[in-house]
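Removed: one protein chain of the complex. Kept in place: all other protein chains.
Think of it as A and B in the order they're written, each chain with its own count starting at 1.
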Amino acid sequence: MQRGSEAFNGMFDRIVLIQFLRLYGKQALHRLDVSNYPWELLIRQARHANLLSRVAVLLQESDLLNRLPEKPRLHFCNAMRLAEANARSSNWEVRQVYDALHTADIEFLLLKGAAYIWLQNDAAKGRLFSDTDIMVEKVHLELAERSLARKAWFGDSYDRYKQRYYRKWMHEIPPLRHIQRQTTLDVHHTILPPTSRLKPKPMQLWDSAVPVEQMPGLFTLSPIDMILHSATHLFHEGEFGQGLRDISDLDLLLRQYIVANDDWSSLLRRSIELNLERPLFYALNYAAQILHTPISKSTITEAGRLARLNPMQRRWMDALFLRALAPSHSSCRVKGYGLACWLLYIRSHWLRMPVHLLIPHLFRKSWMRLTGKDNH
Amino acid sequence: MKVAEISLPKLSKQLHSKEGFRFRLGAFTIALISSIDKVVEHLHFAYADFEPLPKTELVDFHVSLTSPAIRRCYRPQVVFSFDDHIPFLPLPLSQASAMFEWGLNWCIANNAHHFLILHAAVVEKNGRALILPGSPGSGKSTLCAALACQGWRLLSDEMALLSLADGLIYPVPRPVSLKNQSIQIIREFAPDADFGRIVTDTAKGDIAHLRPPRASVLSQSETAEPAFLVFPHYRSEGESELKMLSKGLAFMTLAKNAFNFNILGREGFDTMAHLIDRVECFDFSYPSLASALAGIDGLVR
Partner (left out) sequence: MVDCENAGLYKKNIQTSFYFTNDECVTYCGLSGDIHLIEGSNARFLNILSMQPMSYLEIVSYFADEYDCEIDPNLHDHVKSMIDHYQKLSLLEVIGSKNS
């Protein structure tokens, strides 16, 4: 397994985008030879990985942006404009949701991108996303749906299958769309579908939630829970088109909240409390391997022990994840990338759904895609 | 050396290659890869006066038009991709040239945010640019084509690019897309005008591309100062009527016609304000091409 990892490490080092992110992590971007750097390749790989805005922000932070040749500088500046527009739109959306739910006395948690942007933490840097994700207590779900409907958020006109998929099988309400702004709001009551094999208890997340200043009733996850949620989302939800972006989020969150105060034991302890040992192990293992996040070997070993994977499983997961998380632009796509993504996609559904629902669901999704009826 | 001077086989070979065919288009540089004959023909004809790019220059948009092998024998399709990303559903192969033009529009509208990008045609004469925003039924493309055939410099038939940095309009003098009856109207108006092959059965009906005038292509690096903003409305009856439009209303209407106004935020607002300050704003209804041209001539004199 070690030999395999070394081979991957060598390969990652030759990918301009990963090289760049690793240099940023080492605070060594000032070493870049600005006139001779392969900017065009970096832009193409980053755009494809949905990291162009992030790279732009990191360049600006390191005072390099103004020294770039004109064309790459324009591309990066334009990518930053997109991120600023995204942040503005997200914060406005959060205010509207707050208006709707606060009047009904419903407390809610901001999740993922919307939380990073509101808090302006390090994962907010150049972050692009489209949906606003929030969490309410299960008992408030119906009232929340009604309060939001009063302010013009409605479930999209999904077909009956999709409605049943969300409500009956996933025990969630389908994504809501605001009739005027056409923005999407996902209202969760837990961070993993209740049909999942992992069962983190929502109340534990609420108990550690951090209130947002000057907005009573609005919360974000605690930093450690935010990291665990990000890890769970990546390693259990199966959307690898943004895999490197999600690893980059994890890298930035880990550096900001854990590396800074060296409190790995709290992170490990919390993963046990929430039954999220396995996603945490994957997060630490792959952030360290891909982006060289400074995590000690002993921490990763301990996380591995808690995850209870046998050596064969670890080899399999390495083979799949290290391929699926690499950037997939044609200039740097790894052999076996497509197959790895497909297998992980099946795995994520297997983790989310009981078997007797899985096969018909996968069949239907393929059919929708083939006939062009699937908009996602 | 211009595209017209490259032989078709040689052009085809460059389009097939890994680097594709590279050329400058106004403020942008494009690399196009395609093995579709219709695309080679379209490029050779409609981009005849453009020049290939030196290898050392950075490319803004790497695009490709491919025909998926699996459908080659049954209703062949064309797929547009921008650097491995496919923004549209495939179209019938016969619409490859239209797909290329739509694809380029998409690339610019979604990435070139150092401009405020208006859905409008822009032409220029005597150092003053005329912006013609497009809405359904406006006839902007027909008007734009006719003005270009009458000696106005064509800056764009589809997207007015207003620089955030200096407030000037930057050209993208591409082939003018004409639809349905407009094709016949312009053929009659300017019998010498160079049209490419007509593409039929698209979602918008029949489409043909008018080659941009050589002079417009040669001055594709020259910016223009905006002077007139005219909202055209084609009405089949009545007289031509040019009405002054309040600046406030012009601002609001033009903002709705801007592809990236919401992305640019305050920068977009300031750029729009600066534009509206400098231009005379009009609503213009016209019953025929001839009366439209006369009205516009009267305006700029």
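Everything below uses one rule, namely that a contact is a pair of C-beta atoms (placed from the backbone, for glycine too) under 8 Å apart; a residue touches a chain by one contact, two chains touch by 3 or more.
Since we're looking at a predicted model, the values are computed, not measured.
Here one chain is not drawn; of B:215, B:249 or B:290, the residue touching it is B:249.
Looking at A:62, A:91, A:184 or A:275, the residue that reaches the missing chain in the full complex is A:91. Subunit B residues in contact with the hidden partner, per the touch definition given at the top, are 246-249, 251-252, 255, 262, 265-266, 269-270, 272-273, 276-277. Remark: the residues of subunit A touching the chain excluded from display are 85, 88-89, 91-92, 95.
Going forward, only the chains that are shown with their structure count from here on.
Taking each chain's centre as the mean of its C-alpha atoms, subunit A lies 38 Å from subunit B. In the complex of the two chains, the subunit A residues touching subunit B come out as 39-40, 44, 47-48, 69, 71-72, 74-75, 77-78, 81-82, 84-85, 88-89, 328-330, 372. On subunit B, the positions that touch subunit A within their shared complex are 29, 58-60, 62, 83-85, 89, 111-114, 262-265, 267.
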